[in-house]
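Omission of a single protein chain aside, the complex is shown with its protein chains in their original locations.
Lettered A, B and C in written order, each chain numbered from 1.
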Amino acid sequence: MKIRYFAWVRERIGQEAEEVEPPLDVATVADLAAWLAQRGEGYAHAFENPRVVRAAIDRTHARPDAPIAGAREIAFFPPMTGG
Amino acid sequence: MKIRYFAWVRERIGQEAEEVEPPLDVATVADLAAWLAQRGEGYAHAFENPRVVRAAIDRTHARPDAPIAGAREIAFFPPMTGG
Amino acid sequence: MFTVRIQREDFDAGAEAAALARGRTDVGAVVSFAGLCRADPAEEGGRLLALTLEHYPGMAEEEIERHLAQARARWPLAGATIIHRHGRITPGENIVLVVTASAHRAAAFAAAEFLMDWLKTSAPFWKREEREAGPHRWIEAKAADDDAAERWQSTGSDTP
Partner (left out) sequence: MFTVRIQREDFDAGAEAAALARGRTDVGAVVSFAGLCRADPAEEGGRLLALTLEHYPGMAEEEIERHLAQARARWPLAGATIIHRHGRITPGENIVLVVTASAHRAAAFAAAEFLMDWLKTSAPFWKREEREAGPHRWIEAKAADDDAAERWQSTGSDTP
C-alpha cells in the first residue's frame, strides 16, 4: 500500500511517499494514522493531533472511520488551503 | 417644466420631450400623468395603465405621490429592462 | 479605481478586469460579470436579429453611480468598473459589464451580484427586440429581476 504525505505532514515525516504493509488489525484510516504515528519522532509529530490531519483513499477524501481494505494509495495532509 | 418620454411611452406619445405648464392643482407625479393622459390619443394610450409607467424627477426615480413642485425635468418610462 | 461608463462601443471585459488589479498587491479577488445578447432558438416572431437598447442619458450614469456608492458603503471594495452599452446589439455581443475587486472573494461576489441586480431593475435602459418575423417589441420587465433586487433590502446580512 502506497502512503503519500503533503504539506507539513510531509515535512514532519521527512518524505513524500512510502510503501507500507500494516498489520491486518489496521482496518480504518484512523487505525492507519495511529499505526504510522508509532513509527518514529517525525510520524508522532505529524499525527500529534490526529483530528487536524485529513486523508484520501485512492484520491478521494476519506473519513477517519473509512475502511482501507483494497486501497492502493492513501494520502495524509493538513486541511486544504487552496483557492 | 420639461417632460421626457422613453421606450414605448415615447413611441405612443410620438415625441421624446416637450415643455409643459400644467395647472397649479397638478401637484404630484400621478396628477401630472393623469393631466398628460387627457392631451390626446397617444397620451391616453401611453398612460392607459398608469401603474406600469414609472417616473423620474430630475433624474431620480420618483413614486406616484412625489410632489413635482420645483422640478426642472420629469421623465415617464416603462419598467427598466437593462442589464 | 471606480468607473462607470455608458457607451455605444463594445468593451474588452478581460482588459477591464485586469486593469483593476494591475500593479496592486491588496486585491485578492476580482469578480467579473459580462451580460451578452442571447438568441434563443424558435421563439415567437422567429430568430432574434438584434436588441436595441434605449437609455436615459445622464440619469443612467447617475443611477449606476448611486448604486456603486451603496455597494462601496456596504462592502470593502478596492475598485469597480461598470460599463453598459446602448444602441443596436446583435446576438453574441456584449451588453453589460460589472467588475469588482476586493481583498476577499465574498465581498467581490456580493458586490457584483448587488450591482447587477440593481442595474436590471433600476438603471434607465430599455431593450427592444428585432426579430425575423413580426413587429419590433419592447421586452417586458421580469418579476424575477425585481425579486433579485429586493433581496438586498433586508439590512440583517451582507449576503442575500
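In the analysis below, a residue touches a chain if its C-beta (ideal position, glycine included) is under 8 Å from a C-beta of that chain, and two chains touch if they have at least 3 such contacts.
As the structure is a prediction and not an experimental result, all values here were calculated from the model.
> Considering the complete complex, which visible chains touch the unshown chain?
The omitted chain makes contact with A, C across the full complex.
> Considering the whole complex, not just the chains shown, which residues of subunit C touch the missing one?
Residues in contact with the chain left out: 12-15, 17-18, 21, 23-40, 91-92, 103, 105-106, 108-109, 112-113, 116, 148, 159-160.
> In the complete complex, the non-displayed chain touches which residues of subunit A?
Subunit A touches the chain not shown through residues 4, 6-8, 10, 56, 59-61, 75, 77-83.
Here, only the chains that are shown with their structure count from here on.
> In whole angstrom, how far does the Cα centroid of subunit A sit from the Cα centroid of subunit B?
Result: the chain centres lie 71 Å from each other.
> If you average the CA atoms of subunit A and of subunit C, how far apart do the two points sit, in angstrom?
Inter-chain centre distance comes to 48 Å.
> Using Cα averages as centroids, what's the distance between subunit B and subunit C in whole Å?
Taking the average C-alpha coordinate of subunit B and of subunit C, the gap between them is 26 Å.
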